[in-house]
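Some chains omitted; the rest stay in position.
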Amino acid sequence: MTEALDAFRAEVRDWLEANCPEEMRDGGSGEENICWGGKRWQFQSEAQKVWLERMAAKGWTVPTWPKDYGGGGLSRDEDKILQSEMRRIKARSPLQSFGIWMLGPALLHFGTHEQKAHYLPPIARGEVRWCQGYSEPGAGSDLASVQSRAEPRGDHFVVNGQKVWTSYADKADWIFALLRTDKDAPKHKGISFVLIDMSSEGVSTRPIRLISGSSPFCETFFDDVKVPREQVVGEENRGWDVAKYLLTHEREMISGGGGGLLGGRGVGAMLDGADDPVLRAGAMTCEIDALAMGLTLERYKDMAKTGSVGDASAMLKYYGTELNKRRNEVMMLAGGSDALEWDGAHGSLPADWLRSKANSIEGGTSEVMLSIISRRVLGLPA
Amino acid sequence: MLADSARGFLDDAAPVSHLRGLRDAGKVHDPALWAQMAEMGWTGVLVPEEAGGADMGHAAAGILAGEMGKTLVCSPFIGTAVIAATALRQVANDRASAALRGIAEGKTIYALAVDEGPKHDPDAAQMEAVADGNGFRISGAKTFVCDGMSADRVLVLARTGEGLTLFDLPTDRDGITRSAMSLVDSRDAARITFDAVAATGDDVLGQVDDAMTVLRPALEAGQAALAAEMGGVAAGAFAMTVEYLKERKQFGVPIGMFQALQHRAAHLWCETEVTASAIAHAGRKLDEDPAQATLAVSLAKARATQTVTLAVQEGVQMHGGIGMTDAFDMGFYMKRARVAAEWLGDYGYHAAIVARLREI
């Protein structure tokens, strides 16, 4: 077993050495370096394009997906080796997308073979970019209170309504959305998980400006959009099952970025000479909690290897996002008046600080996470 | 009564949409609004009657600032009508008297140029005013000069031979260059550089090498008024939040029925009540016993900073996604709270003063 993995590691290392363009080995992971793919994608460079094509050919844009659907068919251990070898040479991620993070897992779990074969390979190759349509205006944490309707008319639906907080809807090719397909059924029972081509007639989007400035979020409008009925994932009216499954995924994804350390981010230098105990105590405590949160993410990843962490993942979301808000507050305080200026001495810090306030709202509010923990982890009565 | 009439005027003349309008138009000051404030006697709230002011005192100034805070009113009130007026009235001469009259009439806008680094620390000012003949040459840079772009005059703290000296200069004096800071709260702030700016003895406010006799009361008056404004910002954000808790429904009920939110809202209300006491006390103390007001002022600024920070954080979180959108007003409260938290000394700065005076 270990021998096979060692051999795999050697193979990966050789292949990456031969195939990863030099320009893609800078560890660049900022928003501006991400390759999102999609029909309208403009590659930043030839290297970005080549890197995507080569990785996609190996199925390594989605290493653990089955080979039949464009994946690499790797085991969890093999995937871990691939990731560590990529980190070793600071290789950029060849492709990121909501298709990979969200729709892929949903289709692999709930989709038909035809759906998987149709939708997954273009995601793996970065040819089709997806966005998600969950939230609606006025629904907030109550994701199941879906008002947008998909009315069955023979072999297709007619979709009307509005979604909000659809990230990059203006850049996406397709959307996966929760729509009400039975308005007489109880709240959770009349929803379907529907795939919609954004180029369909009647689909329009409008960007949302946040308190932190422009944002990837959009409002998305459906006005008598015709959608073939086979574009439902899972059973019709059972879309809530798919949604719940994905919420756990999203939770882990968001928390993954949570925490973050002060030490490496120059706060030490910002604090230098500050003998303000309030500021210093705040920074210390934040760093301690961030280090412990980092260890917790590792521990949960290890736990996930031998089973599911399940609802405990709500902790990662809650704690990670609250911590990230605190970290941004500490940095703003350390930066003083220099940090009050948009794009000033501390660059995007003010916008990051304001943007961080959404962390504990999007993907399930902190309050929802605490309620999940209370009921499903602690078993307190609902 | 003062509060009610101020509220009545401001709800009409300067609701939050007024600040939003200025921002969207790329402006940081509304001369018409300032003129109205002058007409109502607000700019002269701390100007003696003989200089044309209403001389209502610091408690009254705090009430006005508090009402302004509730709708994030954008004006040079604190820098001019509170800080500059308090500084000028420490000085009994004709120039100061004339300057006070200019403030009361709404003709002169003042800004305070004290900070040189990212944290407020007037005693550590390093900018130098070098003796030059009968006068001085001032060189260096100031930052975070609130209302600095709209200001006609600027109070500048600089190091002279034996100590610190406060200069009162017109902003169009040769060698003064201002550049706008684009602050998150969309209000007026500037960096100001001084390139061998000539100043005479006439430009000195108070005595050479003794800035603090004049500046200390002015700073404390400004800190108390700013604390009052922050109290208003907290109250405004809190009122919006409680309203939302009552109106907004999720899972079929108003979210204000959820006990976890109820208790957080109730706790926040307690914080605002306790802070309100500290704010009112600071104004009263400045009126009654200004020489002994330091503790009261720092207490108010510290409490107000802590409370408004909590109020806007809870405000955004309890509003959920809508609170994050620029189209909604809560973000403006959060941004103003952050800037006000830093201006004239942050929580730690004032906590240290309290600790020193209380011998902790």
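We call the chains A and B, going by the order they appear; numbering starts again at 1 in every chain.
What we mean here is this: contacts are C-beta pairs under 8 Å (C-beta built on N, C-alpha and C of every residue); 3 or more make two chains touch, one makes a residue touch a chain.
Quantities reported herein were computed from a predicted structural model and do not represent experimental measurements.
**Student:** Treating the displayed chains as one copy of each kind, report how many of each the complete file contains.
**Tutor:** Per chain kind, the total copies in the file amount to A x2, B x2.
The working rule: only the chains that are shown with their structure count from here on.
**Student:** Please work out the Cα centroid separation of chain A and chain B, and write it as a whole number of Å.
**Tutor:** Result: the chain centres lie 41 Å from each other.
**Student:** Looking at the complex, which residues from chain A come into contact with chain B?
**Tutor:** So the residues of chain A touching chain B come out as 135, 139-142, 145, 164-165, 208-211, 213, 274, 276-279, 325, 329, 332-333, 335-345, 350, 354, 357-358, 360-362, 365-367, 370.
**Student:** Going by the contact rule set out above, which residues of chain B touch chain A in the complex?
**Tutor:** These residues of chain B touch chain A: 115, 117-120, 143-144, 181-185, 189, 248, 250-251, 258, 260-261, 309, 313, 316-317, 320-327, 330-332, 334-335, 338-339, 342-343, 346-349, 351-352.
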